[in-house]
Each structure stands twice: as C-alpha cells, then as structure tokens.
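One structure, pasted below without further comment.
Here the complex is missing a single protein chain, while all its other protein chains stay put.
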Amino acid sequence: MTTSDVDSPGSAARPLVAAHEVSKVFGSRAGEVRAVENVSLHIGVGETVGVVGESGSGKSTLARLLMGLQPCTSGRVEFDGQDLATVPGKELRVLRQRMQMVFQNPFGSLLPHYSAVANVMEPLRLHGRGTKTSRREQADALLEMVGIHPGFGELYPSQFSGGQQQRIAIARALALEPDLLVCDEPTSSLDVSIQAQILALLGELRQKLGLSCLFISHNLAVVERLADRVAVMSQGRIVEEGPTERLFEAPEHPYTRQLLGAVLPVTM
Amino acid sequence: MDVIAAAEGLHSTGLEPDAGAAGAGETVARARARGPWRKAWDRFKRNRLALISLVMCGVLVVVAFAAPWIAPHHYADTDYEALLAGAGADGHLLGTDQLGRDILSRTLYGLRTALIVAFGAELLALLCALVVGLAAGYRGGRAEQGLMAFTDVMYAFPSYLFAIVMVAVLGRSIFALIVAIGIAGWVTQARLVRAQVLSIKQREYVEAARAMGASGPTIAVRYILPNAIGPMLVTTSFAIPAAIAAEAGLGLLGLGVQPPTPSWGGMISEGTRYLLSAPHMLLAPACVFALALLAFTWVGDGVRDAFDPRGDRR
Amino acid sequence: MTMTQAPSGSSSGTPGGPLLRVRDLHTEFRSEDGAALRAVDGVSFDVEPGRALAIVGESGSGKSVSMRSVLRLLPRTGRVTAGEVWFGGQDLLRLPERQMRRIRGRDIGMVFQNAMEAMNPTLTLERQLTEHLLWHGVCTKSEARERAVRALGDVGIPEPERRIRVYPFQLSGGMRQRAMIAMAIVTRPALLIADEPTTAVDVTIQRQILDLLAGLKDQGTGIIMVTHDLGVARYFCDDSVVMYAGRVVERAPTRELLSRPRHPYAAGLLGSSVELGSRDRPLHPIPGNPPDLASRPRGCPFHPRCDRAVLPRCQDEQELIQIGGARAVACWRAEDGHDDQ
Partner (left out) sequence: MGVVRFFGQRLARLAVSLVAVSIITFGLLQLAPGNFADIQRVTSGATSIAGTGTESMLAETQARYGDDTPVVQQYLTFMKGVVTWDMGPSYRYAGRAVEDIIAAAFPVSATLAVLAVLLALLIAVPAGVFAAMRQNSKADHATMFGVTLGHALPNYLIAAFLILIFTAFLGWFPSSGWERPEHVFLPVVALALGPAAVLARYVRSSMLETLREEYVTAAMAKGGPYRTVVVRHALRNSLIPLVTVVGPLLAALMTGTVFVEALFRIPGLGYYAATAAASRDMPLLMGTVLFFALIIMVVNLLVDLTYGILDPRIRAEGGWTSSRLRKVSTQQV
C-alpha cells in the first residue's frame, strides 16, 4: 500500500526511511502480543515526524523497527532505498552510522564504566573514525555544543544529573553526524525545567544540522512543538497521521480527539 | 516518590554531591572522576574489617607460600620422644600428634594445601563459568540450552557428592582435588554469569551500543563483560573460602590429599579420635582453619558491599 | 458534606478556619557520612476544607517529604526538626504516636503515585479496604465490607461486589488507581493528601482520576495535590504553593500564579512548560540544574540560576513577602515591574 506514502502531504521530500506495512509480534507466555500492526510511515529528508501514543501503543517498538534494531515480523523497512532486512550484518552496522538514537533513560543508555568523553568518543572509535587525539577533540567539541563544559569530560555518567546525562547521550548520538536521529521519549524521565532545556537543545540542533528526526513521546504538547508531521498510535496501529497543525487543530479520528481532549492546559 | 529518591540519594553513592560539583559549581578542579571501580574501591576502603581481612589474607598466602621455610619441622617428621605432646612442649609450639609430628608445621603445610587447591579450583571454575556463562547469556541458543539442561542435572547432584565421586575416580592428589572441586563448583558460577549477562543485556546501554553500530563480540567483551566483572568478583571472593572448606571436607572423609601430606580435614578427623587425651590436636588446626575462612569471607563481604551498596548491610 | 466522621477534637478548631495549618516545617535527613541535609526548610501553608492546594515542585524540591512529615511517615533517616502542623485543634508533631495513628487513615487519607506499589500484592481488595476501618473501630466487619463495596462503586469501579474479592494485580492500571483512592476515602477523611496520583498513568486516565478527586472536593474534603505538572494544578487546584530546594518560593491562588508568576523560579517553570497550542511561543528554559541538598547556595537557593539575581543581596536569607491578599513571594524583587514578553 505505497499509495499512502505518496499521498501524505509531507512527502515532497525524498523519504530517508520508510516503513511499509510493518508488523511486530512478540511471543510471550500469555500468547502473542501484536506490538505493531500493519504500520506504514516514512520520514523525509530534513523532516521531523512525531509519534504519539499512550503506554503500550507500540510506539517504542516502531522506533526500534525503523532503526533495524529488531526484525519486523512482516513488512519491510527501507533506509535510503535499502531494505534493512536484506542488508548483511556488517553493512548494517556501517549503515547505522547514518541513524542514531536517543533513549528515554539517559543514565541507562550511557556506558557506566566509560567517562563522559569516552562515551562520546565510543561511536567514533567503533567506526574507526579519526585518530585518538582527533576523536578526543571532536568529542570535546560535541560536549561543548550540547552544553557540557569539556572540563567535566573525565567524569563518569553517574556523576552528572539526569539532564546533563541526556545532553551527553545527545552528543554521542550526533558524533557520527547521522542523517536520522530517533528520539524515544527523550524528556519523559526529566523534570519540567530540564525537559525544556533538552527540547530547546534538540530543536536548535535539528535546525543547525539539518537532521531528519523521529520523535516519540506520550506528551502531545512536546510532539506538537517539534514535529512537522504527526502519527497517532493506539494498540499497535497508526489511527491518524497528518501535518502537525492540521492534526492538532482538526483531529479526525475519535481517539485523537479523546487524547487531545484529555490534555490539561497550563495558561489558557 | 521523591522522599525515597531524596533518602536514597543521600544513602547511596555520593552521586548527588558529585552531580552538584559537575553542575552548579564552575570549579572544574573540585570534581573528581569516580568510575564504578574507583567507587567500589573507595567503599571497600571504608570497611575496616574487610581491609584488615584483606591484609590477613595476604599474610596467609605468603605464609602458605613460604611454609617450607617457616615451618619448624617437616610435616612428616616424627618425634618419637614426644607423642601427643601438649602445646608448648620442647620444640613443638603447638604440640605433636599421635605419631609425634609437629602440629604447627602440619597446620602450616595444611594451609598450603588448602590454598593451592582452593585457588586452583576457583581458577578452573571461573574460567569454565566465564566462557560458558557468557556464551549462554549473550548468545543463547545451544550453549544456553546445554547449560540449563546440565544445571538441572547438577541441581540434583549436590556439589559435594559430585566432588566425592570425582575424587573416587581421579584418586587422591592435589590435581585431582582441584579438578574435583573446580568441576563441582563451576556450574553454579556459570549460571550466575549467565544471569548477570542476561540482566546487563536488558540494560539500555547495550541497546544503545547496538544502535551505534557495535558488533556482537564488541558488545560482549567491551560493554557487558566489564560490567559483569564486579558481581563476578563478589561470587569469586565467596567461592574461595567455600573451596577451602571443600578441600578440608574431602580430607575429613579420607578423600583428601594422600597422607602423610597434611590436610586440615584429615587433621580434624584425627583430632576427634584423640579428643580426650590431646584436645590440642583438634584445637590448633580448627582455629587456624576458622581464621582463614573468616578472613576470606570478610573480604568477600567487603567486596559485596563495595559493589552493591544497597545490599542488605545498609 | 459527607464529613460524618468529624476529625477528633475538630470542635476546638476555629469554625471556618483552615483544615490543616503547617507552620515553619523543617525536616532533615542524615546522610551516610552523618551530615544533616535539610530537605524541607521552613515550609508553611494552609488547607481549607472543600478546597484543593497544589504543592508544585520538581524532584528533590521537598514536596513529598513535606507531606510525609505532616503524616510523620518519614524513612528512618529523616526527622522533623522544627515546625507545627495544626489539624483538628492539635499540633500533630507533638502528638503521641498512638494518637497520631488514629488520625492517619481516618482523618487524613493518602493517595500514592503508583497503586501497583502502594497496594499489597498478596492481599485482596477487601482486606486492604476494610482493615483500617477495623483498626480505627469505625464499624463492624460486615459494615466495613459494605462500606468498601460502596467506596469501590463511588470511584467508578463496575461490579464492586465481585471486584472486592480480587487482588490488585488483577485490575487494569486505571482501575487499580481508583481502587487505591477508594482505599483512602473509605473512612471519609476530612483531608486527602494525593502524592502525584496521576504521574504514572496515561493522559486519558489522568483526567478521570482528577474528576473523581474533584467530586470529593465538592463534598467538602480538603485536598493537597503534590504534583510537578502545572496543568494538573491549573485544572484541579484552587491554590498553589511552589517549592524549590526545600522552600516555598511562591504561594498564590492557582490562576493568579499561572497568569502572572511573581517569583523568578515560578516564572521559569511556566516558561519551561510545554503545552498544546504553544508551538510558536519560544521556550524559556531555566539554565543550570537544581542544587542538591548537600551544597545549597546561601540565601535564596535559586539565585545562581536566576537572571534577575543581584549579588550580594540575593545571598541574604529571603522570607516570604506578602503581596496582595492571598499571595506571598520569597523574592525581594517580586514587586519590580515585570518586563515579560
């Protein structure tokens, strides 16, 4: 059903990554769980797509499918025209340089036994970029860019606060200069004031670096702020998808309306 | 929730002050890098009993190594003029046994036997456990199925019994004891490694590493292994006293090293036979034996608390 | 008014006066190396019957610790060092434990963040909903069961007669959260303390929980809502108290606070919140990180992050300044003209 890709309004740009009717079924003791069902979604070059949904809606699984971190049960994911399922492991790892991920729990996603700067250098080292000194310089610059004083680079992740850890994680994700940045609930474990810092940082970096972004969150306001186009997920399916303004102003699907209706305004 | 967060923050690792130092303060010099190892060592150092025990263990190892030079007599030398002599007898600080052999010397050589067997067995067990446990935990598949099936059997096959059977098969030599105790012990440790690896595998940083484009072996060796070493060190430090006890236990059953080479278990067994006439025969080896076990166990306790500060001690 | 269960000795309280009056509360924790860390540092607020008070703050601001200080349920390392907590004509902090116990659960109910954790997994709802009725000798066992069934029905659990026999884990998340609220209100407490009751649930359920609590408020129950979410405060709470680093930095009717925050931290919090329809409003995040308890800045704890700070004036202690009838702000520059865009 490629028509939906063509028809969606944001598809003026060439799609960088596209999921075609992907499904993911997990086997468990209770039986099969259909985490993602028949979802098609694409992200154009330079575009930010938001995915919103409540817990258990399958949005995180979708992100992992798009990243090729988990194989699809059915359907296929294409990154820059290549079907991820057919790319051999070695080439897939090379391809991974072009797509990076920021996770919900920054402390959990940083290597606890590496210092901050070593964490940022690690992807460069893995892909054999530069020399040790050049990697170090690059890592220091990245830390500076995300607002961490490089003088603190020798400290370990546990010595930073949650917001700073997320900054380090972002620096690491950007080290390989990826085309696609997938953010899985990057601010939901953070306090309100820190969340704002990270959102501002992400917005700024996205513009500066011309990144394509997949932004996953349960917080509609956060998605509204960052995304060009939004997909609403419920029980493994995308129930509605559209340009951000249209979707938030004139939601069509009852579930979207219910979701929007439940949000509590702060100032209005 | 943040009551708990606050309370735990205070309790735990000194994380909060560090975070503050790295965050608010502009003084770079104030913040000291403290990785997981550094932290564990700092915590270990604060535990005085563990530190003293560590020194004690060092002394025991040196003494065991130097037994031939330190011991006043050879362990098999018999002094027929002083059979069952009490402690403090002429030339025999801790007395002699029924054959007139010097108890102090035999105890020291017994220590030597015990430590050689214990370290040897643990090394063997650890090697097997690491290889199989890591493979089973990380790769799953055959290695895992095999390990689990094997452990199921070994669960019903108590390690002591297994060791007894092994010694019955291999004969009574130091090598046989090392193999018997090592083989009997590795399964439990392999399971622990596997459990540890499985839990680390669930951690987000492993997924993050995959997302960075790291290959399987890189993840296993560079990211999982280093973080599994701490808990493994805890297990190992408890396994050493257990192996010491196993060596003596086999000696007690008459399955230890070939006499007259002394083993603490054999000495205890003989001691109970001459209990009423010569209690020192039992007392001396039992006390040194207990001391050695406690020293190693306290080091283990310290290591555990160092790596798991939220453990039951606090 | 369903306050049939009048708080013991409430007759001595001034009629029409606040239900709960907290004054200058201080709570300390002992750290591992023996240092005393001030988690709550001179907090004061009132709760009126039939009104809801929001205690707003980020993690580590001391909002939950304050609540547990009020109920005297601190962990072992925590201790209330000073202050007064007036409820029903008596200072709870000076009450013998035996009398304090009669107040907990009967006159003051508590709702927790996560019902999965706050309900005992191995006891049925019946046991958990009735045991405190029996502890407090409110009624007989069979009456207690009836009341528990009714409470479950009141919070919107269908088939309460059947559901009362199940274990908490057999309920869905939203249902479990309601069951926990039923547990807190089955004794019809005069005051309900809700500690982030909607943080762990999805937005659609959040709305249901809040509407449920609003019904209680209309029946005359006083409610303290601990939250980090300004939207929750705005939707549900008449008054708000903003906490930062263990202190109250601003106290105001919620609407006034949100339309025109006076303390720079409160303003920063508002500038940091992301809400629907604010896509074009730029974010104004507060720079830096909240201080930790061990190294709190001198004077106003917010001044190192404050763009309006003036040194050394801000390093002096700053009391709450009363501005207008119902507002108080702990900032000497609060009366300065705001030049917010």
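Per-chain numbering from 1; labels A, B and C assigned in written order.
Criterion: a residue touches a chain if its C-beta (ideal position, glycine included) is under 8 Å from a C-beta of that chain, and two chains touch if they have at least 3 such contacts.
Treat the numbers as computed from the prediction; the structure is a model and nothing was measured.
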Notebook entry, point to check: Which of these touches the unseen chain: B:A33, B:A76, B:L99 or B:A286?
Noted result: B:A286
Next item on the list: From the listed residues B:G120, B:G213 or B:G249, report the one that touches the chain absent from this view.
Entry: B:G249
Checklist line | Contact residue for the chain not shown (choose from B:L147, B:V167 or B:V234) | finding: B:V167
Notebook entry, point to check: Which subunit B residues would touch the chain omitted from the figure, given the whole complex?
Noted result: 4, 152-153, 155-161, 164-169, 171, 191, 195, 241, 245, 248-249, 252-255, 265, 268-269, 271-272, 275-276, 279, 282-283, 286, 289-290, 293-294, 296-298, 301, 311-314
Item checked: Missing-partner contacts on subunit C, residue numbers -> 71, 73, 76, 101-106, 109-110, 112, 114, 117-123, 131-132, 135-136, 167, 169-170, 180, 183
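The definition used in the following text is that only the chains that are shown with their structure count from here on.
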Next item on the list: Could you tell me which chain lies farthest from subunit B when each chain's centre is the average position of its Cα atoms?
Entry: C
Next item on the list: Averaged over CA atoms, how far is the centre of subunit A from the centre of subunit C? Could you give it in whole Å?
Entry: 34
Notebook entry, point to check: In whole angstrom, how far does the Cα centroid of subunit B sit from the Cα centroid of subunit C?
Noted result: 50
Notebook entry, point to check: CA centre of subunit A versus CA centre of subunit B: separation in Å?
Noted result: 45
Checklist line | Junction residues of subunit C - those touching two or more other chains | finding: 59, 289
Item checked: Interface hub residues of subunit B, defined as touching at least two other chains -> 19, 21, 23
Check: In the complex of these two chains, what residues of subunit C are touching subunit A?
Finding: 58-59, 202-204, 206-207, 210, 228-232, 234-235, 258-259, 268-279, 283-287, 289-290
Check: Which subunit A residues qualify as touching subunit B in the complex?
Finding: 67, 69, 89-90, 93-97, 99-101, 103-105, 108-113, 115, 122-123, 126-127, 149, 151-152, 154-156, 158-161, 164, 169, 172, 176
Notebook entry, point to check: If you look only at subunit B, which of its residues touch subunit A in the complex?
Noted result: 13, 15, 18-19, 21-23, 26, 28, 31, 33-37, 39, 203-205, 207-215, 218, 223, 226-227
